[in-house]
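Every protein chain but one is kept in place in this view of the complex.
Moving on to chain A:
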């Protein structure tokens, strides 16, 4: 009857048949969507991977090999992982397990290495689908879980939800109903906001199965109704309608409400029986007939219906269905009290159940046989118990494994959380340190700036002071000049004028006298006139002298400074300078800074060198350079030792400011000589220039 049963196909079909309603190609379809989006690149890989009806399987395999060689040659990791992903998928579809496992492994390794989450997750998905095909449920579950984790990490809710659905489905298959329910509900939570009705329909459908498994029939029906709603949203195909209605019908059947079940199945058949697939039609027909006789209504035609279903199933080689049909028939014969026929049919049901690896059905068959065949009842019961035990053991094992995987997943999540926390902590510490460093930098920078500013302000203030000193000196000279003028005027007024008045008065008085005394007094008056003449000459000479006398304001200021130091610190000085040079013509910058520098140097002579004598020299070299030397006879110091004090730094900064050089020569016991050479750009504007410029600065 079944000439060349393809074992692989059987295995595949058996797991599909376990839950009659499964949508066999859903996984494949989903994967395809992913691939399509990736494989838009129009390259040779794409060409090789394109499957068409024109090429044979062998030819296609050759192409895949070529694609594989090409992919290996690819240098770019991300491209390589991409190629491998597509090749491995092609192998999966081709059912080439060996090549699939090889390429899939490479893909996972590559994607993991380059952290291509999408490819990595897809590869796990492929592998899970592969294991599912071979009913290796625990591995399938594991890889679905891996894929789910990766999708969840990359916030891909849609795919994460689909993975959860697949996980729930695997769990439902091994009757881990509670675990399945949890995953399905999580899947629904993710999918609902995205309005993915197709997936939601599937989720509710499986939830219905799970609830039925948990014997929560009310819930199961509710879930199926929801599934029906979502199916309506995406388009209610006859196949979907029949699937859901059959599921609902089976629930009523299990509840023992056969009449309701009959109504449901009738609805399916009456609605649109022409477009139902033979498989669906046969299943519905079988279910209807089964419930009809169970309900004890309308028993005529039941046998015909059951036989017709068997016939259809047989013709399409639906072995699982055939087993079911025989089981229904056996029950029917039992119902008719035809135990011989019942036993015969039950045995057939057992055989087909065995062939289709439908353990559920097999158990039912054993149970029926034990009832029908009292002679062999013990053997059947033992078979039943044995199978049931092994099934239960397997399921328990699988459930434990799921629990372990779930636990591991939770553990990884927890670890990730801890890692993330640690990372956050480190980032926090790093940021805090950075901020602190920044704050410290800003603080120090600000302080340096402030110090600079303060230094500048101090210098400015001292400049101003010196400048005022110079001005005062000038004023003193002016005052001196004024006093001289006043004195001359007074001399003229009181002395010369008074005396002339006297002579005039006397001569007037003696004018009419001609006595010898009068003559003598007149000669005295004449002599007085001579004296007055001399006095006028002297005064005039003084005046001209005052007008031509050179007054060196700057030199006076320096001299005054030296005198001050002399009186306050008993430092004797000699001061030499070129009398012919007009010192006041020096640029005011030079004057102010030079004054300050000399002041500083004198302070050093007094404070550090403890000198008794100092010699200050101003020399003009070629009208271009001003050489100043300040030599003391103090105790001196070793130049290399010790760092520069603020005084020397001050000197350096001021000399630098006016473009000069400076040098300090000293050795212990031989005194110290500080010398400066300053380029002079004698400004013609002289003193007046100071006034304006400096005042503006101050």
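The definition used in the following text is that a residue touches a chain if its C-beta (ideal position, glycine included) is under 8 Å from a C-beta of that chain, and two chains touch if they have at least 3 such contacts; residues count from 1.
Rule of thumb we're sticking to: contacts and distances are computed from a predicted model.
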item	value
Absent chain [UniProt protein name; select from "Carbohydrate ABC transporter permease", "Molybdopterin-dependent oxidoreductase", "Protease HtpX homolog" or "Response regulator"]	"Response regulator"
Full-complex contact with the absent chain, from A:218, A:256, A:428 or A:509	A:509
Residue among A:198, A:279, A:394 or A:491 that touches the chain left out of view	A:491
Touching the absent chain when the full complex is considered, from A:354, A:528 or A:560	A:528
Residues in chain A touching the chain absent from view	482, 487, 490-491, 493-495, 497-499, 501-513, 521, 525, 528
